[in-house]
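As you look at this complex, bear in mind that one protein chain is not there, while each of the others sits in place.
== subunit A ==
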């Protein structure tokens, strides 16, 4: 039975590199997706029937597009858009190759989360702001998004943890990261200890994301006296 220090001497660098790759695959596509997803979510909210700028046809088309993207299991989406990925990134594999499918998968998910957060803002607050003579962009940027901020921050945790799951799948088809390590060592080589270490790191990442977002959401929320 090798000691813990021997284990880290042998696999520490591998796990560290895998963690780094996972974090890059997690944060870079999520950041891009949030820029697109917030815009899409706001448009979905505004164009819904009975909302501030109802355009039912556009709303329906965007809704379908979002639903279609969300229908694909991530692994199917990833392999089916490889030609597109090659076109955009110049490669269909590696960390770079995961960015387009991760963005395409996360953006509609984020759009729905944002739409839901905006819908939770009390209707009367939105009407009161309209009654003050605010334009629609003013309502969105000065009232809706700031009012929805705690909910949006909680949504970030849900999105990041979902994307973390996707990065592990991406890893399994050659993009590297902790998922790749867990599959290569744990599944193909029966080295359970490496797999367990990868899983522990994933668990820690999830806990950190959730705790950080919870803390931040409480910090920015002024709805309770605490």
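Methods note: a contact is a pair of C-beta atoms (placed from the backbone, for glycine too) under 8 Å apart; a residue touches a chain by one contact, two chains touch by 3 or more; residues count from 1.
What we mean here is this: contacts and distances are computed from a predicted model.
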- Task: Given the choices "Helix-turn-helix transcriptional regulator", "Rad50/SbcC-type AAA domain-containing protein", "Methionine ABC transporter ATP-binding protein" or "Heat shock protein HSP20", state the protein name listed in UniProt for the chain not shown.
- Result: "Methionine ABC transporter ATP-binding protein"
- Which of these touches the unseen chain: A:16, A:35, A:65 or A:132? A:132
- Item | Contact residue for the chain not shown (choose from A:14, A:119 or A:149) | A:149
- Note on the structure: Where subunit A meets the left-out chain, the residues are 122, 124-125, 127-135, 138, 142-143, 146-147, 149-150, 220-225
